[in-house]
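Here the complex is missing a single protein chain, while all its other protein chains stay put.
Up next, chain A:
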Amino acid sequence: MKHSKYWIVAACAVALLSGCTRSADTMADGRIKLDYWVFLSGGDLSYMEAIVDEYNSSQDEVYVDIILQDWDDYYTKIVTSVAADRGPDIGISHAASLPQLMNQGLLQPVEEMMTGAGLDFNRFPENIRDAVEVEDELYAVPIDTHPFILYINTDLAEEAGLLNEQGLPEIESTPTGLSDYFAAAKEALPDKTPLAISTGGVDTYRWWWTVYFQMGGTPIFSDDLREPEITLDRDIAIQAAEYIHNFFGDVIPMHIGDFYETFQAGNAVGMMTGVWATGIWEAADLNFTAMPIPQSFDVEAAQGDAHTLIVPIKEEQSSERKQAIAEFISFVSDEGAEWAKAGHIPARTDVVESSEFQDQPFRADYAEVASKVVFTNKTIYQNPAETDMIRALDEIMSNRLTPEAGIDQMLKALAVTTRQ
């Protein structure tokens, strides 16, 4: 009797430790089980779940388990879990994060295995194919491009008399076109927010990126994976910051707490963010239209990134599992039009041209932006550099630094970041 207590303790310890072991490779019914990690916290998770469900019911050899991870520390989790050999079989990554993941030695090249599953990389437009290439190897399969675009609440715009006969907003492609449009909205509807966007943060950075490259800005870094030079054009960076700064406190109220909510509640005429919001507004029954950020300056350019599917390194991976992974990725790629319902633009040219995509509202109108997206440079410092740039722009837009001083601070921060 005396020993029974020890057994209970031992049993508990075993139970605790077994909690640490990895999840099973196969299902009870013998199907191969693949873990698929996603960070989709916007409106797009349910569309991806539908695709995975469809894949699981389309065949009976492989079961894909979609696992939602918290966005804030998604990449940290990917890195640590793969290091501990407990990583997923497939994961989502932004194209911009690939160099950093690749440099950590976490990614398998995918070209050979995907070609084996019948996916031809020539079906992608060049800029998107290039976005997944690091040091001459393809490390991911892009599934979409998600540019930064403009949304207009058509009910409010109509009330303000800012729609043409076709019911579309007409914004002039001149340096003052955008601000004129929202100044008119402000005058017509003084109780509404003309343009909703957060004062600091990633969306302001996306807008600045758009304007900077439209003004003819040079890339932020030279394409050197580990020791990039800063090639940012200081003067154009300042001009772009100045241009955006003029909107704040005028047609954009300062420090809106949740600008998605402002637009969704029908209190803003316009808002700017990534295309994933299209699916959200559709679900919210909002009368709106979506369009590219008007080209106000000389160069056609847009900010954007791509969701891509990566295959993390595994210590032991049978060719059977590899094949299952490739087939699933190929399936997701083929379902690009389904994924586009979330608002994204399919990565593959043949999917963009399909009637399934072309028949969806709005998307075809902004699909052309995909080819104008200026992707980030291939350096391992891209993510921390983005944080530096967001912070410096934040200082400018909140009136704590002049555009000159803010961009100088940005350059200084980038120099510190890339030195380490």
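The rule is simple: contacts are C-beta pairs under 8 Å (C-beta built on N, C-alpha and C of every residue); 3 or more make two chains touch, one makes a residue touch a chain; residues count from 1.
Definition applied: contacts and distances are computed from a predicted model.
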Chain not present in the shown complex, as UniProt names it (candidates "Cytochrome c-type biogenesis protein", "4Fe-4S ferredoxin", "Hydrogenase isoenzymes formation protein HypD" or "Sugar ABC transporter permease"): "Sugar ABC transporter permease"
Of A:42, A:125 or A:253, the one touching the omitted chain in the full complex: A:253
Contact with the hidden chain (one of A:56, A:104, A:222 or A:287): A:104
Residues belonging to chain A that touch the chain removed from view: 73, 75-76, 79-80, 82-83, 100, 104-106, 199-200, 253-257, 383-384, 387, 391-392, 394-395, 398, 400, 416, 420
